[in-house]
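So that we are looking at the same thing, I have put the structure below in structure tokens.
The complex appears here minus one protein chain, its other protein chains still in place.
Should a chain be cited, it is by its letter among A and B, assigned in written order, with residues numbered from 1 in that chain.
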Amino acid sequence: MTAILSVLQLLIFPAGIFLILISCIYEWLDRRLVAQFQNRVGPRWFQPLADILKLLSKEEIVPISVNRTLFILLPIFAFACVMTAALYVPMFGMESVIGYPGDLIITMYLLSAMTVSLGMAGANSMNRFAVVGATRTLTQLFAYEGPFMLALLIPALVAHSWEIDDVAIYASNHTWMILTYPIGFAIALIGLIGKLELSPFDAPEAESEIVSGVLSEYSGRGLALFHIAKNVELVVGLALISAFYLGGIGNLLFFTIKTLALLMLISLLQSTLTRLRIDQTVGLWWQIGALLSLGQLLIIILARIL
Amino acid sequence: MKLIGIINDAVTSLFRKPATIAYPVKNKPVPERYRARLDFNASKCTGCMLCMRDCPTNTIKINVIDRKAKQFVMTYNIGECVYCMQCVFNCRFDALQMTNKCWESASDAKKTFQIYYGKKEHIDFLLANKDQPAVDQSEV
Partner (left out) sequence: MSDINQTTGAALQKKKYIVPIGPQHPALKEPGHFEFTVEGEIVVDASIRLGYVHRGVEKAAESRNWTQVLYLVERVCGICSHSHGTAFIQCAEKLAGVELPPRAKAVRCIAGEIERLHSHLLWLGVAAHEGGFDALFMYSWRDREIVMDILENFFGNRVNYSVNIPGGVKEDITQEFIDGISPDLDYLEERMKFYLDLINTDVTFRMRTVNIGKISYDESASLGATGPTARASGIQRDIRVDRPYDGYDLFPITLVTDDRGDLNARFIVRIKECLKSIEYIRHVMAHIPEGELTTKMPRKIPAGEYMASVEAPRGELFYFVRSNGTEMPDRVKIRTASLCNWGTIVSSVAKGHRLADMPMILAGIDPCFSCNDRMVKINFGNRNPEIWTWDQLRKYGNNFYK
């Protein structure tokens, strides 16, 4: 019975098909909000889903010079990474499916593995734009990863636990951590924008410079899987941040509203800022982001000692 | 919020109607001075052919049926016209006029945009000597 339940949880709800559909809705909301901020109409609600279905039904072209196995496996690996990460995270305000001490690290590792596989896919593509995109993706990964990780570790340190569920339960029993640790929240949110390669950190896929970066050579199924992976990563990231900083596990409705509010903030930043160059991104993260998150950490440690 | 200059516009446009016009569903009224289909008044034409000479795309053709009786048929293709209005300025007898009709000179039908202006029997006479398909003036 438990085996069937796990399979259902993995394939249908909360991960699996349900998550994919929900992530399409989130992507649509993001695009729609950006459009609204720019005073235009934006896509209709089924557009992301239609895009993915169309891509899945299309032929996948594998370039001659690439490593075929890697080219086909990397999208699947990226997709699998984020789907697995979704199991550890309290999606939609419910307790996560799997939970054990240290699963926070696993989740962060899985989310990073997705970005790494994106970079590898670009480097494997042998396309000049994709290679430049891959270097940018990986450079950016090293830029935001440290501060982003620290920003997610701050609630864990406060809650004295490395288990996501414990931290979330701690968060729901105390004041919202956005009020007590605002710096950590800001860094986590901006780090998520960097992770998702959205504007202003979209240098890795800047369309006016390097076409579409690492995904230049991808088509059909591979492109669709990477798209789904990114959408799911958006949902997982939003759920993680709102579970940690916006009052933990709770009512499904309230939790969703919180994630949507975060999404709105992300799309506002996305539509009002200019794309930063990759050197500026790196400089900004290491000079300001890392220092701020270290400062926040220092405050916590000092508060505990004193 | 001087640091992020456009944020005011972005937030206010959240509560504003999008500037996009849902084009085929909603249509803007055609401006009065818009240059679209050319109209020809056959009774005023004297057949001086000045419009033909200066037409940049050579799309205007005045077919003489009977010069003495001032019987002319003008053929003209909307698809070729560049709407420069030169012919209207060249015409000294006000036989040509720019109208704002036929704003959308595109159609799904595969008929040509060739237009014949003139008396019905003259057009029929002209068409009888040609085997080219044509659109009647009244249809457009």
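Basically, a residue touches a chain if its C-beta (ideal position, glycine included) is under 8 Å from a C-beta of that chain, and two chains touch if they have at least 3 such contacts.
Worth saying up front: this structure is predicted, and the values here are computed from it rather than measured.
J.: Could you tell me which of A:125, A:242, A:272 or A:296 touches the chain that is not displayed?
T.: Residue touching the absent chain, from the options given: A:272.
J.: Mind pulling the subunit B residues that touch the left-out chain?
T.: Listed in rising order, the touching residues are 2-6, 9-10, 19, 31-35, 53-56, 82-86, 89, 98.
J.: In the complete complex, which positions of subunit A touch the hidden chain?
T.: 37-40, 128-129, 132, 135, 199-200, 202-203, 206-211, 271-280
Everything that follows uses one rule, which is that only the chains that are shown with their structure count from here on.
J.: Between subunit A and subunit B, what distance separates the C-alpha centroids? Give it in angstrom.
T.: 54
J.: Which residues of subunit B touch subunit A in the complex?
T.: Listed in rising order, the residues of subunit B that touch subunit A are 4, 6-7, 9-11, 13-14, 16, 18-20, 22.
J.: In the complex, go through subunit A and note every residue touching subunit B.
T.: So the residues of subunit A touching subunit B come out as 35-41, 268, 271-273.
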